[in-house]
Structure formats: C-alpha cells, structure tokens
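A quick write-up on the structure given underneath.
Subset of chains shown; positions unchanged.
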C-alpha cells in the first residue's frame, strides 16, 4: 500500500505504476535524500517536534540504510515509487514508529527540491574541477609546443599566422567563462526549499534556518510556492552545460580536422584512437568525434527541460518528475566530454615538420604587408587594395609575397622599400604583432604566464 | 585485443573505452543484429564466399547466442565495444574459424544501419498498434457517453456547445494522421544498406538483393555512401513521434483541466490516480500530467538527433553512434504515453450532472442566434453585432439568452420573432448544426459509424 493511500480504495494499474515510477533513476539522489533527512530530523528534535530518542533511532536507521545502499544490498522497490518513499518505508521497517514522524512538516515537494539542489551543487563542483583539469591539459600542451606557428583560419581559409599557444589559450579563456557561469548558477541555486512543504509552508514550529545551515545553503528560500514549483535552477544549469558542450564541440571539430590526412597537424597516440572493422589502415580520432557528437544530447537535454516547464501553472505538477533524467544525462555527458578532451590533449603530438612546410601556403602575411603600408602612411583601404593586388600576382605566379622583387612590388605601388622584407614571411608576421591580446610572441608569453599562475601549474 | 587492432600498438585508455563504448545501450539491437548476420551468412554461402559448412556452424552459433541472450546468460563485454563485436567475438569463441568469415563483405557501418532500420521498423509497427488501441479506447469512451453535450472552448473560454463524442473524435482524427506519418516513414526507411560495407561497396561477388529480400526490405539502397552516412530515416521517425507526443500533451492538458475541481468534468478511478504524501484529501491525475510532461523528452530526443547530424561531412562519423539512445528513449516514451492514455480513457467517468448544470454559463448559443438572424436575411456582420448586444444585456442581467423576452429581443432588433426560441439553449444549438464535419447530432453519428467500422469495433 502506498504511504498516501488513506482515502484510496483501489491500487493503481501496473501500466500506470510503471509509467509513473521514478525509482529507476531518482535513486541517484539517495545520498542527498539521506543528508536532508538527517538535517530535518535533527531540527525536528531541536524544536521539540520529535523526541531525542526518535531522532537517534532515525539517524541510526538512516546510517544503516546508507551503508546498505552503498554495499548494493538495499532493495529498491518500484511499488514504493521513488527514492524518498523507498528510504522512508525501509526506515519504518527498521525502526518503526519514530520513522513515521520523520515526514512531519515536510512534503515530497520540498524534499525532492532539496535533494536535487544538493545533487546539482555537487555536480557543479565536479564539472568545475573537470574544466580546470582540461585547462591545465591544454596549457601543458601549449608549453610543450613553444614557438610553434600554425595557420590561423577564418572561413576555414588560411588567414594569418598564429602561435599554437595563442589558439590553445583561446579555449582556456572560453572554459574560464564556463566556470564563471557554473559558479553564478551555483550561488543562485544555493538556497534551501526544505520547510516549504507541499506549497504553503506549515503551522508547526520548524526552524528553516537551522536545516538550511546544516545543509550548507546560504539561506532558506523566501517563498514556499516558488520553492516547490520553479525549476529555473536546473534550466540555468543545463544552459551552462550546453554552452560548455558547444565549446567542446568546436574543439572536437578542430581536432578531428587537424587529425585528417589533409591537415595532418596532430598525431593522436594509439591510446586515444580506434580502428576500423573493415579498413585495416584506419586510425580514427573517435573520442573527439564523440565529444563533438555528444554535444547534441546536452543540448537536447536542455530543450527537454524548457519544453517541460513551458506553460505549467503553479505549484508542483507531476510533469516535474521529468526534470531529473535530462540533468543526470547532461552532467554525466559533460563530465565525460571534459575528461576525454583532457586525455586527448595529453595524447597528441604536433607534426611540427608538416605544419612548418605547409605554412607558406595561403599568403598568411598579406595583412602584415598591409600594416607595413599603413605605417608608411598609406590609408588602410588603399593598403588593403595594394596588398590584394600583390597577392593576385603571387597567385598567378604561384609564389610567395616574399618571393616578389622590390621592383615588382614597386610596380604595384611606389611606396615599397627594402624594409618590406622585414614584414614578410610568417615568422616576421608573428614578430610584428604587438597589440594587447594579439598573437605576438611577447603578448602570448605574458598570457601564458597569467594562466600558469592562475591555474597553479609548476 | 580489439578485432580491428592490427596496426595498433597500444590499447585505448580506460576513460576513452568508457566514453566510446556503446554496448551498454546498443545491445538492444541484438535480435536484429543476429537476424542480419543470418541473412548475410546465407547469402555468402549461396554466392560461394563461404562454404555451406561454415554457414551452418555460423547459424548454429547464432542460434545458441540468441538463446543465451534471451535467457540472460550472455556476457556483454565493454572491451568488445558494441553489440556487433560482442556477438561476433562470442561466435568466434563458439565456432572458431567460420566465424572469422562472417564479416566478409560487411562493415560495422552497413551492419549497424541494417540492424537499426530493422529495429525502427518493428518499433513503428508497435507504435501503430498502440495508437489503434488508444483510438479504440477513445471511441469506446465516446460510445459510453452518447448524447453528452459539453462546452466547446476557444481561448479556454466557453464558445459553443459540442457533443463530447465530437471532441473525442477530433483526437481519433489526429491519431489517424499520426499513423499515416509513421507508415510513410516506414515505407521510406524500408530499404537495405547491407553490402554498402564501409562506404564504397565491395569487389566480392555478393548478392544484395538476396539479403534485402531475406530481411523483408523492399530493395537494397542504391548508393553505398548514402547508405552508411545518412540518418534521415531516424530524423523522420523522431519527428513523427514528436508530433504524436505533442498531440498527447494536448490530451494530457485537457484531461488534467477536466479533472480539476473547477471543471469537474471527469472523475478518474483510483486505479489511475495518485495521492499526496502530505495532503490527505488529494487525488491527482498524475498519469496524464506525465503524458503531458513526457512530450518534452520526445521533443528533446528529436532535437538531439538534428543537432547531431548538423554539419557532418560524408561518410560515417563516430558522432553517429549517438543516434541510438534518443531513438530508444523516444520509442519507449511514446509507447508508454499511448498505453497510459488508453488506460486513463478506460478509467474515467464523466460527471454528467455537473456538466449539464454548468452548461448555461458562457452563452454558448450566441452563435446559433447569429445564424438564426442570417437565416432571416440579416447580413452576418450585423447579425453578429445584434447577438453581441443581446449577450451584453444577459451579462448585465445575469441571465441566459433564452430568458430574454421577445420584446426585449425586438428592442435590439425588430427581426426577432417567436421562432428564435427554437434556436436558443444548448440542446437546440446542437440540433441546429448541420454542416459536414460539424457537431450536429446526425453528423457526429455518421462519423462515429465511420470509425466504428474502420477500427473494427463490435
């Protein structure tokens, strides 16, 4: 019989029980459910709502249950619907009457929100630490490839030369904002719903500040209806995860490209590659393909939750039971994506030789040439035009800008002088960059130092 | 060691193995994988690519494996990556050399597509039969409530009276189009990828028409690259499911509303209701809330797959491994939604008394009054205006249109005569409807007969 069965004469059908159960997934909340019950029982005793002996029996029972669960010896029963009812019912089996008092001044509505916020809070901490690990891995990869110049792309066309370190730090920057979003989300969700009960609070003399403190929340939520019915904290969390996943999907794309025969920039080690069941020569960067692909489910999870919440009236609706699986999936997926990206970063080698020999292609120094002209006093639009015409000559002659004679250059514009050759070629280009945040050697060195210190790398 | 390990010197790291494995979910394809392998082995033997004895050992081995799996005795190994490799490797353990020939002229790329199309095809058939069951349940509910007039709503405001049967048949119509979409999708996906191999086909003398026929496909797919790299068949399937889910979310919303104290139109039986852990008087229509809510994950699954496929170059990419879980989830969810909706339909009673007494509210006959005026030759816009003014009088006097005296009506327009009372009141309204597809008694009766015959109800 259900714990809420008082006025019910018939039990639910099997199909309904199966469709409405949540125990198959919400048991993941067991640790936080027990944590919440401990705090609640202690508060009830402190307020004189239950006796100290009741409390002690409850606490001992909860300890026992937690050990059982962690030993894999707890029997999860679908007829007991969810994690809350499973634990409470088992507690009643264990300690009897005192257990029946645990649900005093509490409803599953505030209980599940409390558990879920605690779970999300822990998950955010885990994700943040995985992000840091990836940042460190990217930074170490940068340090291993000091001075390596790679083509910078726009429109996937070679644009300007950049230091590989500069590109890797772009990811580090993006991940740092991801951390910021998670931390803001954590701070905003770290308020306690416990004591909001079904939706209206209670007339029993509870102390919500005591439970809130015990559970590490900043304060109790101010409005009981809001407390049990809003899920904006998970929407925000899954949004942050979706942005992380989008960032990683770009890293995935980039590294898949770089591992191709055509780019050939990186060589993943066997330990992060897989082969083909039919083509014996294949060595595929599968982990990064999956990083790219798994971004899709993180986005899908967010969409599910937005659709779920759309148009629901106050306060709690059973629809909200569907809030958990997308979050569990999003968290697990993002953690996996971060871990595997870090592992990949640790297991690739840059093919410096191939990169270097391919650098002349694409006239990466054309913009530096235009800057040279600007320094000579030519208006930018005219400089751009002159450079463009010089490139056109090179394309036709299949040569590089630095291969053009001064005479040839001067036939395009009389402004050119010998000094121009100090601006041509990718190494010169890189040397010339000087603006804050640019790919110039010193600028990048200074950024590297910033991150080495910030991430505590030795 | 992996089956593709030939040129590999290191095995993948644990994190990569865990991140890239699919066996935890793609084992759901085991039956169709074995089915495909049987057809393939028979074809290979028929074409002389393996011996008849090889084929027989393979077939016996597959039979054995199938029985093991169904008995729960098969050991699924993560180091064997996926369902295909698990079955093939176990087959090799069982029958030795012949098993090593099974993958002749086949790749996992075409194999998984074949399995997946077979699985989807079966799932479509299951969903179609669940839809039929729900249609029958709705129709039976209609037959039980012959003649019951309910308010028809627009903007959730009472608009015109309709027969409950008419409203229930609206759902039957929508579900019928859902069936149509699934059938079109099934027909379009029912082509065989087997023999496309990795992406380019093979030089071995296989007979793709033979395997296609054996597996019940219409024909082999015409282009091997297309065969292994497109997933439009699942995008279409999940789109069809999303539309079904959207339809059911509307039914869910409607029935949740109707079960409220305020509407009070339906009384769900205890067998499809649940209670509250804190509020003893509650009896909640949870199954229909979850039907509404679970539409969110079906939509999320579709979005995942669209995002997944976006921007992938040809041919197979590992991202596509992520195509399965959203489909499995979508199918399971839609089936549950359909089953529970049918069960709910079978377990609700209409509160005819309450509905009848509430019918006067809302001036549902105002449009019939306007039609009366049109019949009298008043232009529609003028009729609408006159009716509107009559309603305004009723609102002020808190009465019904039929409560107005002829004199009062004539003070609004001299066109009114005694006959007007034959058009007022919801029963008269319903009687007057006569257009094809309308809620008029005879129109609805004829539609009911159409569906009784089409759905084969006795």
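Annotations for the structure displayed:
Which chain is which? They are A and B, in the order written, and residues in each are numbered from 1.
The definition used in the following text is that contacts are C-beta pairs under 8 Å (C-beta built on N, C-alpha and C of every residue); 3 or more make two chains touch, one makes a residue touch a chain.
Everything numeric here is computed off the predicted structure, so don't read it as measured data.
Of the identical chains making up the complex in this file, 2 are positioned in the shown model, whereas the full set numbers 4.
One rule holds in what follows: only the chains that are shown with their structure count from here on.
Simply put, chain A must spin 180° to overlay its Cα atoms on chain B, rounded in steps of 5. Centre-to-centre spacing of chain A and chain B amounts to 33 Å, using the average Cα coordinate of each chain.
Here chain A touches chain B in the complex through residues 2-13, 15-16, 18-20, 84-85, 103, 106-109, 197-198, 269-284, 286-287, 289-290, 292-297, 299-308, 317-322, 325-326, 336, 339-340, 343, 347, going by the rule given at the top.
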